[in-house]
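Of the protein chains in this complex, all but one are displayed in their positions.
Chain IDs A and B follow the sequence of writing; residue 1 opens each chain.
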Amino acid sequence: MSVAQALFLIFFGAAAVWFGIVVFRTHSMVRSAIALLFSQTAVGAMFLVMQAEFLGVLQIMMMATEMSVMAIFMVMFMMDPGGMGKMDMTHQKRLSLWAGGIGLVAALAVIWGAGWTGPVPPVPGAAEQAAALGRELLGRSMFIFEAAALMILTAMVAATMVAIAPREEDD
Amino acid sequence: MIPELMIALSIGAALFGIGLYGALSQTNLVMIIMGVELVLSAALLNMVAFWRYLHPDVTAAKMYVLIVMAVMAVEMTVGFGIAVARFRSRGSVEMEEARELKG
Partner (left out) sequence: MTLAIILFALALGCYLIAVLEDWAVHGRLDPLRPAVSALALLGREQVLPRKSDRLFFEVGPVLLLVAGLLAVAVIPLAPGLIVTDLATGALFLNAALAYVLVALIMAGWGPNGAYAMIGGWRFLGQFVAYAMLIVMTITAVAMRAESLSTTEIVTSQAALWNVFYQPIGFVLFVIAAMGLAWLPPIDLPTGGGDLAGGVEAEYTGARLAVLRLARLVIVLALASATATFYLGGWLGPWLPAWAWTAAKTLAVAAAMLFLGRHLPRLREARYLAVSWKLGIPLALANIILVGVIALVVPI
């Protein structure tokens, strides 16, 4: 079980990283958004491998729609969404590479330096997990849950307000 | 030493690195948002991995994952709202051209 889990984690992880790289390598913006979608789907599949069934399915479902919305905004706002002109859309490349590389190395150093010990405790079944999550959301963490709902509402209103077309004055 | 945890966290680190590179190097607002999404998904991956291999009995960890998913959606909404407003007033969302706030 454990070896199979590790192998599946490596497989889906490699897929996630590969699609993540494709996002910034391709010239076609729609391809870029769909690559991000498949990267997130691979992350969702990793959740499923790690037996977080509800979260994995939720991630796979939410990302499909979020990244499709991303794709249409790409088409709306880019000069060359199909990537036919092979435009260069990057700046400060050296700095970004260094920042990304340093971030990666630092995170890896912390991960491999810290001594994660101990036997892995057993995981409750998927149905119990979903039930426990529901109790958590509507019990101890209800206030945070409500705050998140308010946050989404505020963001919806704010985004609509910002994006709405300014009305011409009649007079 | 828990090998699966190490694998999951390393992949999270790789996604974080790629996302950071993307967010810094892209000139278009929408592409920058994509970089930030990658960084957030790395955070999600780490949280699920910690939950699974260190504290599978703590449900609050999964609740936190839900909150981060909500943050991802909110970040996209607000980002695109700003993008629409900027595109309407300036005709592009290229960040090289956004210098109004530069002192």
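FYI, a residue touches a chain if its C-beta (ideal position, glycine included) is under 8 Å from a C-beta of that chain, and two chains touch if they have at least 3 such contacts.
Quick caveat: nothing in here was measured; it's all calculated off a predicted structure.
Engineer: Specify the shown partners of the omitted chain in the complete complex.
Structural biologist: Displayed chains contacted by the hidden chain, ordered by label: A.
Engineer: Considering the complete complex, identify which of A:Ala6, A:Ile21, A:Ala126 or A:Val162 is in touch with the unshown chain.
Structural biologist: In the full complex, the listed residue that touches the missing chain is A:Ala126.
Engineer: Please pick, from A:Val23, A:Ala71 or A:Ala148, the residue that touches the omitted chain in the full complex.
Structural biologist: With A:Val23, A:Ala71 or A:Ala148 as choices, the missing chain is touched by A:Ala71.
Engineer: I need the residue numbers on subunit A that touch the omitted chain, in ascending order.
Structural biologist: 28, 30-31, 34, 37, 53-54, 57-58, 60-61, 64-65, 67-69, 71-72, 75, 82, 84, 125-127, 129-130
Note that only the chains that are shown with their structure count from here on.
Engineer: Touching subunit A in the complex: which residues of subunit B?
Structural biologist: 1-22, 24-31, 33-35, 37-38, 41, 44-45, 48-49, 51-57, 59-60, 62-63, 65-67, 69-74, 76-78, 80-85, 87-88, 92-93, 96
Engineer: In their shared complex, at which residues does subunit A touch subunit B?
Structural biologist: Counting only subunit A, the residues touching subunit B are 2, 5-6, 9-10, 13-14, 16-17, 20-21, 23-24, 29, 32-33, 36, 39-40, 43, 46-47, 50-52, 54-55, 58-59, 62, 66, 69-70, 73-74, 76-79, 89-93, 95-97, 99-101, 103-104, 107-108, 111-112, 115-118, 120-124, 129, 132-133, 135-137, 140-141, 144-145, 148, 151-152, 155-156, 158-163, 165.
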